[in-house]
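Complex shown without one protein chain; remaining protein chains in place.
Each chain gets a letter, A and B, in the order it is written, and its residues are counted from 1.
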Amino acid sequence: MREPTWFKWTRAVGLLLLSLFALVPVWVMVTSALKPLADVQDRFTWFPSHVSTRPFVDMWDTIPLADYFMNSIIVSTIASIASVVVALLAAYALSRYRFRGRQTFSVVVLSTQMFPGILFLLPLYVLFVNLGSATGIELYGTRTGLIVTYMTFTLPFAIWMLAGYLDSVPRDLDEAAKVDGCGPLGAFVRVVIPAAIPGIVAVLIYAFMTAWGEVLFASVLTDDSTRTLAVGLRGYATQNNVYWNQIMAAALTVSVPVVVGFLVLQRYLVAGMTAGSVK
Amino acid sequence: MRVTRLAALALASLAGATALTACSSSGSGSGSDKNPTLTYWASNQGTSLDNDKQVLGPELAKFTKQTGIKVKLQVVPWSDLLNNILTATTSGKGPDVLNIGNTWSASLQATGAFVPFDDSVMSKIGGKSRFLGGSLSATGAAGKPPTAVPIYSLAYGLYYNKKYFADAGISQPPTTWPEFLADAKKVTTPQHWGLSLEGGSVSENVHNVFTFSQQQGGAFFDSAGKPTFDTPQNVAAVRQYLDFIQKDKITNPSNAEYAQGTEALADFAKGKTAMVLWQAASGSLKQLGMNAADIGVAPIPLPDPMPAGGKAVTSMVAGINLAVFKTTKHMDAALKFVKFMTSTPEQKVLNKTYGSLPSVQEAYADPAFTTPAVQTFKSILSKSAAPLPAVAAESQFETLIGTAVKDMLADAASGKTVSDSKISSELKAAQQQLS
Partner (left out) sequence: MVQLDTRTQPESAPLAPSKAARRRPRRHLLPYLLLIPAVLLELLIHIVPMLVGIGISFLHLTQFYIANWRDAPPAGFANYRYALDFHSAAGKELLHSFFVTVVFTVIVLVISWTLGMAAAVFTQRPFPGRGIVRTIFLIPYALPVFASVITWNFMLQRDNGAVNHVLVDQLHLATGDRPFWLIGQNSFYSLVLVEVWRTWPFAFLMLTAGMQSITQDLYEAAGLDGAGVWGQLRSVTLPMLRPVNRVLLLVLFLWTFNDFTTPFTLFGKGAPRQADLISMHIYQNSFVTWNFGTGSAMSVLLLLFLLVITGAYLRIANRGADDA
């Protein structure tokens, strides 16, 4: 297909501008992280006056960044894996069976996406604490509580996306497996899951990113020892000095794992979304 | 059978995940044995949360050595402290002992979450008379037993850069607002501004406006506890504050953006400004690298002439109080801890480190508290400091007025003129939101 010249030019300019828009904050983050403190306390400059790696050393001492990092990794990893497991089971049921309550379940779960978080923040907190004193299962202030919360946050989207994806996995495959002597779940584990890998990876990324970046609930449901990065990073602002270079270094450091993971796996996300959204 | 096996597997893996992550201890230690573990929420007084842990750690170890009671320390940043106290109050699961901002005393008292320090409780921690009168005035509503006891006392003062003052040929810090404005204009030069403000900070705004309003003879609540936000005196107080940017031009408009609670002071320390209205800050100024010989401090100026009914108030009673949660299972241990923290030796150590003032009389015998700066603050606190309104709605008042002033200051900074009638209507709107 030939493209007219004007389109090529528009495309070139458009892509350039959009790339700039996307990248300027990244540039600021990276260069500022390499600046000495004096640079970030005066007029902005696009380049450091001299490259300093001090911020990357000092940032670990100003706040207990390593602890926050560990908490975020544990919470996000377990929450995203658990969310995928639960969502996969539910999605399989929705995709392969017609049963009473199917419609209700889908509607209710999807509509929870609409809930303003603020509405159930306090009740959830009270519930966690009361569960703790009634059953001994500590949810408030523990990573478990945060994990359970985050995995539920991502469930609606995860179930919806995986159900769409499973719908796109030809049913002949399960039937073939069943003919080979597998039960319905045998078919699920051996045939459907492998075929749904792109969708699963997509949901994993989504769930991990959600958990990694959540602020509101983390600020109320965690304590000193379980604080996550999203909340802990605010600690830099409560110092005697606003260490912008350290803040940028920390922001960069906590972003790298997520961004790299995302970019490496993005093709799965696109593939997963195609299946989910065309439904 | 496959179904159950898979389901069991899924459940087991979930349970496994739960067990793996449930490693936090369960808040306040269990068992009311001889050696209980107390949970203590400390506010962020040092230069960082870590710094607080380093300061308090050895002191808590001393306490454990003396009494056998262990203390689990959590340093809570100011941005989270009130929320955490609220949620803890709601759930009934809080720490045993905690620090509160003393201005919240009356509000928190109304929740009934804390142990009241009535005479019998007071006697367990050494009696009321040990404490400095001024600090004890900000521990709850009048006529009720205090809801908390002061541990760190603070007051506002006018910090000024002696070098800049000398350069401008000024020998004495101003004592009245007209003198202040004249001096401020002299020290506002192309190189530095006259006065820095933490204009984006709700609490700094409301503290300053409160002091100005006292000087005008105003009040935000009448004697019956009814709000009186939009009186002419309060309007005048707000106007005086806004005028630093809007009319007098002695404050960098950028200050309207300062919200971290540190930036105005950092500007002063770095010589970007000649004056700042701040709570006792010698520790922070040293940390920020300001030359000690340049630091001067005086009481905040007074109006001249004094308006009718005006009070010679130069500061709010600022500081940190120590409270005991009613739900504590270790009341005796908690009170022992309060007694320890308010004991004379601890008061000396902690206040010296934090640059605040001891809340007990005896501690002032220490030479560290006889410096001119400390003397100035001590005299402010005992002679010319007034507590913020001790009403249950105090925390709402702080938020509503502080926010309104912040928004008006933003308008003034971006070049809009904020008129008296605008101030009045903003204050009226704030009052209507008081519920």
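Keep in mind that, in the parts below, a contact is a pair of C-beta atoms (placed from the backbone, for glycine too) under 8 Å apart; a residue touches a chain by one contact, two chains touch by 3 or more.
What you are looking at is a predicted structure, and each value in this text was computed from that prediction instead of being measured.
In the complete complex, the residue from A:P36, A:G186 or A:G213 that touches the missing chain is A:G213.
If you put the hidden chain back, the residue from A:L37, A:I73, A:V126 or A:V189 that touches it is A:V126. Residue-wise, the contact with the chain that is not shown comes from A:V270, picked out of A:V51, A:A66 or A:V270. In the full complex, subunit B makes contact with the omitted chain through residues 3, 7, 10-11, 14, 79, 83, 86, 89-90, 92, 107, 110-113, 200, 202, 252-254, 256-257, 259, 326, 392, 395-396, 399-400, 403, 406-407, 410-411, 413-415, 428-433, 435. Residues of subunit A in touch with the missing chain: 1, 3-4, 7, 11, 14-15, 18-19, 21-26, 28-29, 32, 40-46, 85-87, 89-90, 92-94, 96-99, 101-102, 105, 108-109, 111-120, 122-124, 126-127, 148-149, 151-153, 155, 159, 167-168, 170-171, 178, 184-185, 198, 209, 212-216, 229-230, 233, 244, 247-248, 251-252, 254-255, 258-259, 262-263, 266-271, 273-275, 277-279.
The rule is short, and it goes like this: only the chains that are shown with their structure count from here on.
Subunit B meets subunit A in the complex at residues 2-3, 6, 10, 13-14, 17-18, 20-24, 26-27, 44, 47-50, 74-80, 83-84, 87, 90-93, 260-263, 265-266, 270, 284, 287-288. Remark: subunit A residues 41, 61-64, 74-75, 78, 81-82, 85-86, 89, 122, 125-126, 129-130, 132-133, 137-138, 140-144, 147, 183, 185-186, 189, 219-220, 223-226, 231, 234-235, 237-242 touch subunit B in the complex.
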